[in-house]
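== chain A ==
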Amino acid sequence: MNVSLILIILFVGALVTFLSGDKLASKVALFFGLAAAGCSIVLLNHFNLGENISFISQWITKPNVSFALKADGLSLAMVLLTTILTAIITFSSFGNVYKNAKSFYALILFMSFAMVGTFLASDGLLYYIFWELSLIPIYFITLVWGNGDVEERRKAVVKFFIYTLAGSLFMLVAFVYLYQKAGSFLIEDLYKINLSATEQLWIFLAFFLAYAIKIPLIPFHTWQANVYQKAPTVGTMLLSGIMLKMGLYSIIRWQLPLAPAAAHEYKYIFIAIGLAGVIYGSIVALRQRDLKKLLAYSSLAHVGLIAAGTYTLTLDGLRGAVLQMIAHGFVVVGLFYVAEIIFRRYETRVIAEMGGIRTQTPRFTSMFLILVMASISLPATFNFVGEFTVLYSLSQINIWFAVLGGTTIILGAYYMLRMFQHAMLGETNSKVFADVTINEGITLVVIIAVLLFFGMFPKPILDLITPSLEEILNQINRIN
Partner candidate 1 sequence: MNTLIAIIGLGVLCLLFEIFNFTKAIVPITIVGLLAVLGLTISEYNSTESYYNNMIVVSKFSTTFSSLFIVLTIFLVGLSHNFYEKHQSKISDYIAIKIFLLAGSVAMVSFGNLAMFFLGIEVLSIALYVLAASDRLNLKSNEAGMKYFLMGSFASGIILFGICMIYGAMGSFDVSDISAMSQSAELPIWFPIGIVLVTIGMLFKIAAVPFHFWAPDVYEGSPTMTTALMSTLAKVVAMATLYKLLSVMNADISESFKIVVVVISMASMTIGNIMALRQNNVKRMLAFSGISHAGFMLMTLLSLSTSAGSLLYYASAYALAGIAAFSVIIYVCKNRDNEDIVNFHGLGKNNPLLAAVLTASLLSMAGIPIFAGFFAKLVLFSQTIESGYLVLVIVAVVNSIISVGYYFKLILAMYTKEPNEEKKATPFVIYAVAVVAIVLNIALGLFPSLVLDLLP
Partner candidate 2 sequence: MNNILNQIGIENYIFLSVILFSIGVFGVLYRRNAIIVFMSIEIMLNAVNLLFVAFSTYHQDAEGQVFVFFSMAVAAAEVAVGLAILVSIFRNLGSITIDNLKNLKG
């Protein structure tokens, strides 16, 4: 089973979607999205059969770059997340009509292509290329199909693009530097080299800059809220559901193993940054007027916790982080979709202009509530499993870290319930709120089902990711 097949599917899918014309585009895109998801499940199956799923061939001789893809448990988990979410997101957009739909859906597929590549690449440069490629589609999606005043959007998007690019270019320099030492971009060769403490620190910081901007961690998050708000909901879903996971994944896959000494040396600082993000994000989210902005800040808080988990450099931390990444991916997509559903009916994202919806659609309300509860990680939802593990790992480092990180369950409840109360409850709204359509229903139900199922039975995912995480952990703890 060739791992690059999934990439081919997505890329061809993008082309075909572009050629298929505006009428068919969405259907075709969905088809290819599903195909990719299916393909990744097949991959998973092969992986569980113990096959070594990797593909490598020399690409550039000078500098020595190879087209190397390798799927271990971690990558597979992320690939599954990406492909499945892509399908869901594509499907979720069926309610809307986009001008020039063919390019729109083609871009979605292309983006997912780039992201899958990022998760699979095991060659530094290839990884970097996919990483950058994923930036372009979202740039255009936000720019062309975004909402709000054009000038505002332009500012937000350009800021986002330049900011993220700036970060990743330093990562590129770091890679080139490592290449000079290793003579190859292959991750295993990069693992081999021994760097002095100072070198490691600089490498570590260069990577951190790239990831901190992408994820984003405070204080590098200023692009986030605006872009999330301006982007079309599909774009927001892609950004928050998958793209920010790229950063977190990269921390685990690249940053920590490539500069282990630095990681061990300075982990407390970075844990602190993550936790600061948790508290700051939660507090800012509290008084947001715009629903999407509120969700943006909430995810700022969540990813802060995840990042803190990764920097604990413990198995629990990494494992919890990955679980939480997947869980957060689903829940945040669900929540943004809820925002979209409300927008379709009320043409607003301002919470104050909503309210009194519950009487009109109890069904929608309860689905919304379940998502809210998941996002504040009520036990028996997937998020709880992740958050518990992360917090536990933090408590192993220092119990106060766990307490600080734990504030998210209080503040999270505060801002989410506040939002829910003002958005849904209260006197019946004068404006009619049509009940959810079949498509919307299906989308939400699927997401909720995933969240609840893995909330009770996270074992399959755990078994999938644990071995590869242990491998990485060995890299991180190697003596040099």
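Criterion applied: all candidates are chains of the complex that A comes from, given by their letters.
Just so it is clear, a residue touches a chain if its C-beta (ideal position, glycine included) is under 8 Å from a C-beta of that chain, and two chains touch if they have at least 3 such contacts; residues count from 1.
Since the structure is predicted, the reported quantities are computational estimates derived from the model, not experimental observations.
**Q** Out of the numbered options 1 or 2, which touches chain A in the complex?
**A** 1
**Q** Name, in rising order, each residue of chain A that touches candidate 1 in their complex.
**A** Going by the criterion above, the answer is residues 59-63, 125, 128-129, 132-133, 136, 140, 143-144, 150, 153-154, 158, 161-162, 165-166, 169-170, 172-173, 176-177, 179-180.
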